[in-house]
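Presenting chain A:
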Amino acid sequence: MIEFLLLLIFAVFFGLLLHGIHRKVIARIQKRPGPPFWQEILHTLKFSFKQTWIPRTASQVMYVAIVLIAIGIWTAALYVFCIGGSLLLIFAFYMLHKIVEHGTGLSSGSPYTKFGAIRSVMSAAAELPLLVTVSVVYLFTGTLSISGIAGWEAANVPLIGIALPAAVSLYLIILSKAHYGPFSVIEAKELVSGYWTEHFGGWRALLNIALSLKTFVLISVFIVVFIGVLPWWLFLIVMILVMVSVSFICATTPMLTPYNTVLIQTIWTGVVCLYGVIVWVVMIS
Partner candidate 1 sequence: MIEFFAEMDIIYKIGLAVAFIAIIVAFSAIVRQKDEIHLLIIIDLIEITGLVVIALLATDLAEALILPGLVVGVAEIMAVSELWLVKEGLQNVRPVRRLDIEVLHTAPPIIGALLTAYGIFLTGFTGGLIAGLGLALFFLGKATTENFLSSETASGYAWVLWVLAFLIFIFFPSQWFLALMAAAVGIMIKVMAKIALVGTMRGDGS
Partner candidate 2 sequence: MKEVQEAKDCPAKKARGTFAPFQKLSCYLSTIENLPKLYAICVCLIIVFGLCSVPFISYEEDQLYPKSLDPSSSLDPYDRGGVPFTEPAVIIAQYPENAPAIGYVTAYLTPLSQFLADYTFHLGTTIVAHPGGILDEILYYTRGFDTIVEASILFCAFAIAAFLYRRSKE
């Protein structure tokens, strides 16, 4: 238990660091100096000690509860990852994060957050490729527990070589959840900060913590499921590399319109479904 708590604290700080690196890389590509890469940690610490309150227009219980739920689900996801639990559960936590986005946006009563929430509803198409990814991984390895998949990879080959489209799907998921990315319509600048505009001060700090946990868990799952278990130092380096590659894409692509976001994700879903069917037919015969 104490080990998990230490890991949790580490994950929060490392996740925040990844977010900082993300901002720095984007800034450098765009020829700006950018903030120092520990900026997000400083941000979170500063927000934690700022005065905060609940907007008068908000649905008050919901406004507070949704922040705690956000931290709750990603802590639970980290725990499931830590004990090598079911990939399906990670998938479920990822889907439930959607509810956090809706809830954060809808509970405050502000039109900006509301539009963020509405856009979050639209981007629901992003989840279907993930389901295909889970199915494809199951078809290859015959198990859904993360430790089982890692064991299979240690005995055979890394899945990224033989199931590339599935890996791309999970990568797209990470990309679509990254800040400033082509799919990040839910926190686009015309909505101020999108769905979490009205969560400030302490609430913002807590949401920052939840989102850093989310980044940490998603990238870790990506590495373990598609590359395999690595020594801890190499693992951290690969995590940073994955984050930097995401940052490159975010820096060089414009943000899509909400409907085109959905369209691209839907088309990709179609492609991955086709791929899933082919894998299934090959595996059966």
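Just so we're on the same page, a residue touches a chain if its C-beta (ideal position, glycine included) is under 8 Å from a C-beta of that chain, and two chains touch if they have at least 3 such contacts; residues count from 1.
The candidate set was assembled so that all candidates are chains of the complex that A comes from, given by their letters.
Predicted model, so just to flag it, every value in this text is computed and none were measured.
For chain A, the touching candidate in this complex is 2, chosen from 1 or 2. Contact residues on chain A toward candidate 2 in their complex (touch as defined above): 259-260, 262-263, 266.
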